[in-house]
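Every protein chain but one is kept in place in this view of the complex.
Residue numbering begins at 1 within each chain, and the chains themselves are lettered A, B, C and D in the order written.
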Amino acid sequence: MKPVVSLPSPAPLLSRTGWAAFLVALIVVCAVAPVLNLLVPAGSLFHLSDYGVGLVGRIMCYAICALAMDLIWGFTGILSLGHGLFFALGGYAMGMYLMRQIGLDGNYKSELPDFMVFLDWKELPWHWTFSDSFVATLFLIIAVPGIVAFVFGYFAFRSRIKGVYFSIITQAMTFAAMLLFFRNETGFGGNNGFTDFKRILDIPVATPSMRMTLFVLTGITLLGFFLMARWLINSKFGRVLQAVRDAETRVMFSGYNPLGYKLTIWTISAMMCGVAGALYVPQVGIINPSEMSPANSIEIAIWAAVGGRATLIGPILGAFIVSGAKSWLTVAYPEFWLYFLGALFIGVTLFLPDGVVGLVKRLATTAAAKSGDKA
Amino acid sequence: ADTIKVGVLHSLSGTMAISETVLKDTVLMAIDEINAKGGVLGKKLEPVVVDPASNWPLFAEKTKQLLGQDKVAVIFGCWTSVSRKSVLPVVEEMNGLLFYPVQYEGEELSKNVFYTGAAPNQQAIPAVDYLMSKDGGAAKRWVLLGTDYVYPRTTNKILRAYLKSKGVADKDIDEKYTPFGHSDYQTIVADIKKFSAGGKTAVVSTINGDSNVPFYKELGNAGLKAKDVPVVAFSVGEEELRGVDTKPLVGHLAAWNYFMSIKNPTNTEFIKKWSDYAKAKNLPGSDKPLTNDPMEATYIGINMWKQAVEKAKSTDTDKVIAAMAGQTFKAPSGIVSKMDEKNHHLHKSVFIGEVKADGQFNVVWKTPGPVKAKPWSPFIEGNAGKPDEPAKK
Amino acid sequence: MLNVTNINQYYGGSHILRDVNLQAELGKITVVLGRNGVGKTTLLKSLMGLIPIKTGAIEFNNKPIQNATPFERARAGIGFVPQGREIFARLTVEENLRMGLAYKPASTPIPPELFELFPVLKQMLQRRGGDLSGGQQQQLAIARALAAGPKLLMLDEPTEGIQPSIIKDIGRVIRMLADRGDMAIVLVEQYYDFAQELADHYVVMERGAVRAQGLGRNMEADGVRQMVAI
Amino acid sequence: MFKKILLSTLLLIAGSAYSITAEEVKSITIGETDSRVEALAKAMLAADDKTAAFLQALSDDAVKVAGDKILVIQGDKVVDAVTQAEVPLPDDAEDVINNNRMRGEIDSALAALKLFSKDDKVRAAAVKQLQSDADETKLPLIEKALATELNTSIKDQLNLVRAAALLGSADKSKRLEAAQLLATSGQANTKTMLLARLENETDAEVKAALGAALRQVESALAWGDKLGALFSGISLGSILLLVALGLAITYGLMGVINMAHGELMMIGAYATYVVQGLFHTYLPGAFDWYLLAAVPVAFMASALMGALLERSVIRFLYGRPLETLLATWGISLMLMQLVRSVFGAQNVGVENPSWMSGGVQVLGNLSLPYNRLIIIGFAIFVLGSVAWLIGRTRLGLFVRGVTQNRPIASCMGVNTARIDTYAFALGSGIAGLAGCALSQVGNVGPDLGQGYIVDAFMVVVLGGVGQLAGTVYAALGLGILNKFLEGWAGAVLAKIAVLVFIIIFIQKRPQGIFAMKGRSAEA
């Protein structure tokens, strides 16, 4: 007997419109923005200012974090209040390299970074060993957040720490790290962190073309991560994650070991943040421990929530909306912007339970229903 | 354009808003005043206020925006050193101009920055000298207590070297740090008490921000009296004491280049201007208007900048920088304040004040005249022979 | 006592209850039958006010209640035993019963008859509701609904997960409560024999609508067993 | 306290003419510190009540200089220090500035004079004052006082002072005697004196005696240290408890991840500030009791704000705990900015009432500040009230029931909306109480809440969500652990260690100290 049941066919990585939109985004990032910034003259209406490039570049880094947060929170139901740490670790890994690239151009004309000279250190501490190699740095950017996340996650998930308990210890983790990095003895420049970068790969950072390169790189990374996340979520792996979110016991009794799944996505998510941090640092020119403050991590969660959890595109939008609004409002209404931002958060939760993307979807279905009625 | 844009880059929200908000208002007051007198070069000044929200990367971004989009002629801003460090590469790259009004740790000299706050030798060292003097209590042992970040760390490093040069042994120096926002000073105060049992002790406090109130409250309640263990602070002024019951703190000290209680006509006028402004704008706290050192430094800064622009007949950064050298201004602190010809720092008198019951300070000591800043402290190794002027680009 | 006319209910876009009519009288047991997913639970929840109905009218004690909140309906005298027990997992058994007395004066004691009915509850008075076994929880849920002495008792599959001897007890209790004449009972049940034994009236639902109704003693003759089977 | 009595006695004598000369008055008041000190010493040789009154005025900052006139402020009157004639206050009158050294000298001079006061308390205070600066020059004075002193406890203290003064004596036997006497003193400054003496001592025998005395004093001090550390741990714990209790309700019971909890505390603290201001203006006489009025006001202010938030925002979010995080974060931003707009970005000053300043001396080096003691008591009171409300009242039962299963609770006849509002308002009100307490130890500013929110969540979660007892253990445990670690690792490392401890502890107990076990936990 062969029953006739129509099974849903597996979803494609992106729909046709999806691919089209993706291509447009890619072109904007790789071609339009550079042209508008570098080739269109500064006076022109179409000129994209350096400030604009910097802003969008920075927000794209945030968007990567939001995407990473969505994987772990939106899809797996694990709220991390410590993702700022991974972001900062990636940033610090990059920052160390940038500090080494300063070479003898520092205040003290020493091989050592200025703050070490200042602390009377005679040689680089052990954890700076590989910081002069770009390749090693690329590795560290992924490995350090990855390893920290893996070890932390392994113990936490093994002990079946869940829900808020997990959220709170991630917060404790990033808070503790922040205090640790604040200490000058830790060897990361204390409160000032790293600034005044000069070069990457011996190319000066403060040039328009370098800025554009970083911008394009960030854009491509964001798009790449988006595709990766999309692929992960569409795979059975992604469905197991969502199953973990809904009923972890059921997952176990179905023969899956949630530890492996949670740990994998947790580590991937952390590494994504690390990459974002590494791209962020040369663009904003500073990394310091305040990136690890609990509020920063909460903000990552907020981007995801504003855009719409468990939608992938939502968190990216959320990062743009929230950071963009913040950037604009702090100039337009320096004394009142917190009211607007606060109201935005409240409004989104009250009226857009599924975030901005939820709203768009809702509008789309109503529109479709309407046109359907007419037809 | 018929206006000159002036950037104001002080945090109005986040942890630093507590200190920085008044500086924004000080700039706005000075701008009003200058505009009332016809502006600069016949043009009105137009403030562009932004809120970097105590977020360091945001400081850099906002600077980019001020210089790149708004094309401001000058920026008045920053409080913490880390915010200044974040802004620094941007102003250098875009050849902007920043006036930084807060006492800081030195170890920096930028062509594009004018430092109107104190360098360590204009605040910390004289304070320690005073405490070692007979009038100051002839302290033999030292607790160097600070918030764990670069300004206290650096200051304490300089002080340690200085104290050593004065023959103080390492065992008589106790260096302690607390995290930002630390709010429970029971252990610290108990430790100070214990330490002070070993000989006449003075405490040098570089505690910054919110921690000061709990620290002083604990000090008051634990009964540590100023005449037994005097505490001299470098980041506690009139504004910080607003939040504290000062009666138990009478006699504790602060070292600054300005106190509100200083009596001279310039200061009286300055205070009056500020009170009037605060009342007119209905600023919070205008029932008890206070002035303090960074406000004075801000005020000096903007006025000197105005003079320099007039001298240069241009707001062009390089011309203004050149014109700044040697500028003088009659400062509310009572001296004629001079911008050093070379090193971008003000010459400043140092005052030591003792806390009074009403939250003001009694000036108990001051330097005979203005002191030239040494941004490169000679007490830090490797600073000998550093040029006393910013490197030419 | 209870008079339901033409109520309609939706979940999102799907129409779940279609013009359902239902009556319940004092001293009588009305049994609602129907296959899985026909909307029995939805019906009871609508009557309780947990999900607002789209159209139609609900009268209780000759007063319209379709706009009342659940707690107003409870205070009016409607007791509810939800499907899936829904006891307060982290309250003790005693506290669960006290919740059942929520709208009575604070000093009202827990009626001792409840413990005669369900002796296990007396033994486990201080245990957390969530720690009880499934059947024990079901007993607790019934006891909780009875505690305040409702005028209308609605039970959603109360025998689910209960051991046969207690099912018998529950049947006896329901009968006894009905026979006292001061309570109307609406019983949603899948367990046909049990339903038939108790029914004064029956209602069979299908796809959200009432397919048939009649007197309990005619159930077999009306072919209700077949209706729920297909 | 004693200051007041002193003042009233002094005011009695102040009417009479000063016997100190105009010259003396002048040279004590004006000039370089060195010369003033010298003048003071000279005046002390023939000191009397009038000298004392003038010194007291100096010490109270009630002396002003106008030209070459020295004026004393006496309440509303201004009198010439020399002629005692009442004069108008000239515009150019300037405060006399006493630096710490001068103040110290004046105070010890005053103490010496007060040694003969009739009031036991005044004498006791004078003796205490002398302890810190006893030297051989004061010996005659001390002996004189000893001869007339009848009160035994003051006499004991005086003997210690005498010993301290003798420590520097040239006479070896006197030094020996002093060393033996001082061994029984548990004062920290005795240690200072002994150490100082030990450094200069040449005589072996005296050295040994000094050493023994030092050891004894040190061991007494060590006890004080230990108890002090424990006390500060408990005290920190009590603060953490206060901060966490409200959250234990809004978050622990209701499941609202209330990021605005800190701002509700801030509202309580500002309410306290406002009440203080009102007392200042309208009830200056009862100023000391403003705090008692502030407690209910702080509670109500935060509770009303909480009720408002619940009605307008939170109630739409039940069952979506993570959304509450976002909304309450927004609320917290707005509340902070609101306070900045209304009260300014700067801190505002909240004073301890006089009955809360100072402390009780338990051991020589251990004094327990009243404000801390009162806060500990207050925390216990709030804890008791909350435990009673939640565990023993119907409101508590309903709150727990409603938060566990809202629809079913409403089917039981509970007006869930009202219970939710009450519960949230209660939790918020308790936050307000915490804010009121915090205003007595910390700063009151827009950021007040931010500094505690992380700690508050840690405490609630470490204790086990929904477990009041757990919250108590967690608060005390963290407080004591923190203070214990701070003792030897410093504040920064201690804080890091505590955070790491929390992370590790949760591994062992994934549901907090008081984990709910069994099935009910999953339900």
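The definition used in the following text is that a contact is a pair of C-beta atoms (placed from the backbone, for glycine too) under 8 Å apart; a residue touches a chain by one contact, two chains touch by 3 or more.
We adopt the following convention: contacts and distances are computed from a predicted model.
Set against the options "Urea ABC transporter ATP-binding protein UrtD", "Phosphoribosylformylglycinamidine synthase subunit PurQ", "Na(+)/H(+) antiporter subunit D" or "Phenylacetate-CoA oxygenase subunit PaaI", the UniProt name belonging to the omitted chain is "Urea ABC transporter ATP-binding protein UrtD". Remark: the omitted chain is touched by one listed residue; of C:166, C:199 or C:219 this is C:166.
In the complete assembly, the contact with the undisplayed chain comes from A:236, out of A:109, A:127 or A:236. Among the residues C:9, C:30 or C:139, only C:139 touches the chain that is left out of the figure.
Although one chain is not displayed, its contacts with chain C can still be listed: residues 11, 35-37, 41, 83-84, 120, 127, 131-136, 138-139, 157, 160-169, 190-192, 225, 228-230.
Residues of chain A in contact with the chain left out of this view: 1-8, 10, 232, 235-237, 239-240, 242-243, 245-247, 249-258, 260-261, 264.
In this section, only the chains that are shown with their structure count from here on.
Looking at chain C and chain D, no chain is in contact with each of them.
Relative to the centroid of all protein Cα atoms, the closest per-chain Cα centroid is that of D. Computed from the mean C-alpha positions, the centre of chain B lies at a distance of 74 Å from the centre of chain C. The distance from the centre of chain A to the centre of chain D, each centre being the mean of the chain's C-alpha atoms, comes to 45 Å. Counting partner chains per residue, chain D shows two or more touched chains at residues 336-337, 341, 450, 492, 495, 522.
Multi-chain contact residues of chain B, defined as those touching 2 or more other chains: 12-13, 148, 177, 179.
Listed in rising order, the residues of chain B touching chain A in the complex are 12-13, 48-53, 55-58, 60-62, 64-65, 68-69, 80-82, 85-86, 88-90, 93, 107-108, 148-150, 153-154, 157, 177, 179-180, 380-382. If you check the complex, the residues on chain D that touch chain A are 257, 259, 313, 316-317, 320, 322-327, 329-334, 336-338, 341, 450, 454, 457-458, 461, 465, 492, 495-496, 499-500, 502-503, 506-508, 510-512, 522. Considering their complex, residues 33-34, 61, 94-95, 97, 99-101, 103-104, 107, 132, 188-189, 191-192, 195-196, 221, 225, 228-229, 231-232, 235-236, 239, 336-337, 340-352, 357-359, 365, 367, 369-372, 440-447, 450-452, 482-483, 486-487, 490-492, 495 of chain D touch chain B.
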